[in-house]
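Before we start, here is the structure in question, set down as structure tokens.
A protein chain is absent from this complex, but the other protein chains hold their places.
Each chain gets a letter, A, B and C, in the order it is written, and its residues are counted from 1.
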């Protein structure tokens, strides 16, 4: 075992934010008219949490459209609709992570893209 | 027992929306900078659901301010911060309900304000 | 407009509980091994809320099985998996409601089944 370092903490914080975002907002009623403002509020809310340097959320409009209930004309936000890119800055370490739908696994996959010293 | 009528359905739908709104959005990170856009997206999201005629959400800024974590400068949306006024139109019946913090009971109380025929 | 009565309140409370249940628990990781205990805790949690006389939750095991991710062997609770029967007792009025997946509408439908005086 080695001591816990900045890099560990940056990556840990990045994981926390993706898990939080996912389980807070999945289930929200959504339509093509509200998708823009929902993207923005998810970004704004997550950006409030400690050590977030930037966060960009994009919701798959094609999936939303396919899932719209024909009678009621809305659906619910699902994890697979989410495309999130997030940077944590912990002291001088930046961890860049993402959440993206993986078609092959049919799973909303969270992964680390890059870790760097500023 | 009597048959289920329009009035019953209007009031039932109104209850559904308040319960949904509460448990979907409570826990969202919030600060004085995001309170406006969070109010709007809650309104927009709930307005998508069936039979909603209007919905108005107001979050208590004083409570948010008091709850802000001094180190991290944000808090989480709590039920007691919510003031919601909602109208359901079911066929020709309007049910107006609200969610408001009741200080005496220390409870976010949901109640029916008015039921009327259009 | 007429005054708000017991019947209105019973039906309103019933709606609140279904909306709450839905948006609190949808998104929970689930497998065939945890479906029983998830049903029980949803029942127990909702039964704590005011005026609940009884609540019975059944999760569609076939749907869960179909949705299991082949690599990770779990999925998430979806609204359409839920079959809920709930009774509110408000003073001497009982409102019985349910949440059930409606295949035709492809929608998790909430409806009033019966309203009666005790």
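Throughout what follows, a contact is a pair of C-beta atoms (placed from the backbone, for glycine too) under 8 Å apart; a residue touches a chain by one contact, two chains touch by 3 or more.
Worth saying up front: this structure is predicted, and the values here are computed from it rather than measured.
For the chain left out of this panel, the touching residue among B:26, B:94 or B:110 is B:26. Residues 20, 24, 27-31, 33-34, 37-38, 40-41, 44-46, 48-50, 72-74 are the ones on subunit C that touch the missing chain.
Within the complete assembly, residues 22-23, 26-27, 69, 71-72, 76, 79, 105-107 of subunit B touch the chain that is not shown. For subunit A, the residues in touch with the chain missing from this view are 1-2, 4, 7-9, 11-24, 97, 110, 112, 114-117.
Here is the rule we use: only the chains that are shown with their structure count from here on.
Subunit B and subunit C, compared by their mean Cα positions, are separated by 20 Å.
Once the centre of each chain is set as its mean CA position, subunit A and subunit B turn out to be 26 Å apart.
Each chain gets a centre from the mean of its Cα atoms; for subunit A and subunit C, those two points are 29 Å apart.
Shown for subunit C are the residues that touch two or more other chains, namely 22-23.
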